[in-house]
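After the structure tokens below, expect a handful of questions from me.
With one protein chain withheld, the remaining protein chains of the complex are depicted in position.
Letters are used for the chains, namely A, B, C and D, taken in the order the chains are written, and counting of residues starts over at 1 for each.
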């Protein structure tokens, strides 16, 4: 799930949309199924179910008292199971959308902070204000997506987001040490942003109070978005929901060969694979997107903040002051 | 539902997510089904339905005028019943998400209060302001999740959240006595927080009015979140909804053996157990998560407030004043 | 629907939740079905459908050209009908949740008004401010749930919420007369609250402007909540939606015996009752909860405001002034 | 759709609710089906489908190579088609709810404007402020529901909302001419309301700035609600969605007689009518409520604003000044 090639982990462009919406997608998707992460991840359980159904088919072909049921219970449960699977996947999708909104709010409010500080703040206070806003996003990412360490240093999935060096680069060693030691990093940075606002208010040429107020609002919204993303990370869809779905699905699939034998005979084996692929795939989809921070394109999102700061700084110091 | 080992009652970490999303979950969940709280709670009704279906099967095997119907009515109702069950469970899930948001808002606004008081308030007023914000969360928890008392002191599920001693520790005996005697504890604490704001406004070196305004907004949001969590606690999904679902489900399950007999014979007994397990499980899930405050990890949530206060206080009094 | 014993018309307590979530509920609910309001209200239509199906069964048993169809059309429509029923019920549930939120907002903002007036307002203005906030809730309830009058004074369902005497008790005869004569009672009270704010602003020791602003915000939110509850009362789910659902359902149920005859014979009679019970029950549920103010526990909600005022007044005048 | 007797075009009262929720509704609705607007509008397509199915039945009864298919494809598509229909209808319902909220917001904010102007504004400025708020609602209605003109003056559905004379009555000829000539009427009136605020701020006894601020907020919310209602009017549910649903439904219904022939014989003709009635009815419902402004009770909504103004004016000028 942390592979760089994961399709959601970069932004879509107009060309991506054209490719995505082209009518050939139906056959293209069918052919490159083996590259699909869903497919690769669910192959194992699907194959085990297929193997089990082959065993059932083999036994029933030769052993005398064939093991077979009527299809009725599977039909009766089919609709409940489908609803459960699809609703769960939709709940996951709702979490993904919410997570995307939270990170969008972090970026948006960070940019708003950049706009207000570079337009209204005294020049001497701007570097600190801009450094801390960058630190906020870095620390938040470090908290929500620390990456994984593997004991084996050759393991390719071994990766870790290096918060420490990035915060140090942005804040300098002293402040960075403090921020990194804190239990609630984003909270510490938020307090530092508040102190920036106080300084700007007490400056000889103070900022208007309503700009200070707006700055405090931005800090509040940043804290809201951070705590929202944190909430999604810390509280999954109730695991009993997830587990009951997965258990019901497996029981349904493992008893399916017995129910299909009377109507299909040995051709139940590919049928079981097909049914398992579709249904386990829906479940897997829902589990994959359940933790938004793990699959959202955080790197390009954070870059947006960096670029905004660079542009705003260049605008202030640059020769071209187009708007006066 | 109050057991400490309940899976939703602690926060998820990155490792939990990896375990949760691993492809082996399908077989793992199947094997440890006996540890599932859902399974243990619905075992009794499922077994009773199975016993009844065994009785039907036994009677039909030997008695002459077999009791059997066509399957058609069960099929016709299947889709309505599934929808009813899954929609009800989804409504419960919506309540859980809302409850989590409410408690998230309590923590977030308490932290915001900590940030504003430690940054803007005169030092003399800070201890009281920090004490009352902690009391707010404690009193709210005491109101929404008082725990249970059993007459038998050896009963292991006997537990009670000890609001009194906690509030006393935080507020001192006098104020605590007052707060604990009140009918609407959070309301009394909210008024106390308001009085803190007034004092800070009338202080010789007063806080700016827009900080006072922001503090009042925080109190309002705390009151909103508290009254939202209270609303979920006091108003369940209409009980007639819950009961009609449960009655329809039981009638459907209890008549199922008669309908399955013509197509399945005695093999209807395990089939009935399986169908009952899946469908009653969905209903049980929905009922379990219907009251969010009962299953959310309130202890770690309240701890977040405590830690924030500790950090903020240490920041103010500590030697390292990194941001100046 | 106005019976005091109606299950949603009082708040849930921790004990209610334990009873509600206990695993025995499945059999308990089955046994006390005759106490269910849904059951009692839909018994008549269910019995008529059952009687009709008995007639069909009787005719088909003896008359020669049996009246019977294939089941196919009923199966084909089954899924659409179920979706229609359950979606409609969910739309009603959405209205109930919204109505509960509106009344929650009325209580919450009334309490906020109490908090702000008792903390910030000059003492002389408090009695009037507290009287009018109580009047607001009473007038709103009188508008949205006037109760029913029956010509027969012995009719037990004869009841009427006595707005007049309650408003008079709270506001005194003169102001009450004015408020009660108005077409839009809550609007008149809102204007009176606004006048309280003006007085407090023009007082010799005026309240800070941002408190006045916050008070105006509270009035606005009260007006919002009142107009939201009014909206739900005045605009039902489109009646053509409700009627098409009910017509389709009845046609489906009345033609069902002809379709079940070939597969079930006379046993279609209990089957028709069962199917009618489940499906009409879903529809009835939705209609019952469609008008939230009629089934929400308004009395305890309004009491919350009264208690808050009593506590706040006692706090101000009492000997124990814990927070100074 | 513009008939005055349309059931959603007036507000519901407590009596309407009692009638609406009475248990007799099932048979009542069945009997008065011929008065249903849905029924009358879909009768034509239903009859054409029935005629076609009669033709098929007639041909198959006498011609030799009977035209008949298996029912399987219809069953397989049944669930997708039902979902598509019901989801589309629900999306329409969502639009109706949103539209009702928008108009509710127009009324609520107009009343808020009346409250603030009559309580805080200098008396000399009140008439103009009250005139323009009324004009806002009239102009908005004129924009969103202009009524229909028919070339035939005797056509009973010929009707047109006469914005011009109403605006003239409220604003006087000069201002009315200007407002009516504008492309974006509500925008012009909003600017006029803003100018009222300025005047009140620059008055010798000016209104407090926070009242002016609140007035500007009200104008913003009016503009929001107006542009929201406009958005619903200008952008339907994607027509390709609507058309694909309608095409799929018609193809499914027109091929149904061939599929029903083997299982039902000539009795397929009433069955086809029944199925068409239910399914086309669902679609028709959705299309009917898709444009909220066309079926909401705009006249009583606008009257609310008028009554509020009358009451507020009488309150200010009247002898009884109850609240002092």
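Note that contacts are C-beta pairs under 8 Å (C-beta built on N, C-alpha and C of every residue); 3 or more make two chains touch, one makes a residue touch a chain.
In this text the structure is predicted, and so the values were computed from the model without any measurement.
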| item | value |
| --- | --- |
| Hidden partner chain, touching residue among D:41, D:101 or D:169 | D:41 |
| Residue in contact with the excluded chain [from D:57, D:138, D:167 or D:188] | D:188 |
| Which of D:14, D:54 or D:212 contacts the chain that the document leaves out | D:212 |
| Options A:45, A:142, A:236 or A:281, residue touching the unrepresented chain | A:281 |
| Residues in subunit A touching the chain absent from view | 7-8, 11-12, 14, 16-18, 20-21, 23-27, 29-30, 33, 36-38, 71, 74-75, 78-79, 81-83, 85-86, 89-90, 93, 96, 100-101, 104, 107-108, 111-112, 115-116, 118-120, 208, 210-211, 213-214, 260, 263-264, 267, 271, 274-275, 277-279, 281-282, 285, 288-289, 295-297, 304, 307-308, 311-312, 315, 320, 322-323 |
| Positions on subunit D contacted by the hidden chain, ascending | 1, 41-42, 44-45, 48, 69-70, 72-73, 75-77, 79-81, 83-84, 87, 91, 128, 145-146, 148, 174-175, 177-179, 182-184, 187-188, 190-192, 194-195, 198, 201, 209-210, 212-213, 216, 220, 223-224, 227-228, 231, 233-244, 246-252, 255, 280, 284, 287-288, 290-291, 294 |
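The definition used in the following text is that only the chains that are shown with their structure count from here on.
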| item | value |
| --- | --- |
| Both-way neighbours, i.e. chains that touch subunit B and touch subunit A | none |
Subunit C omitted: connectivity of the other chains: A, B | D
| item | value |
| --- | --- |
| Subunit B on subunit C, rotation in degrees - Cα superposition, rounded to nearest 5 | 70 |
| Distance between the centres, which are taken as Cα means, of subunit D and subunit B, whole angstrom | 39 |
| Centroid distance [mean C-alpha coordinates] between subunit D and subunit C, Å | 24 |
| Shared-contact residues (touching 2 or more other chains) in subunit B | 75, 79, 81, 83, 210, 213, 288 |
| Category of the chain touch graph - line, ring, star, complete, other | line |
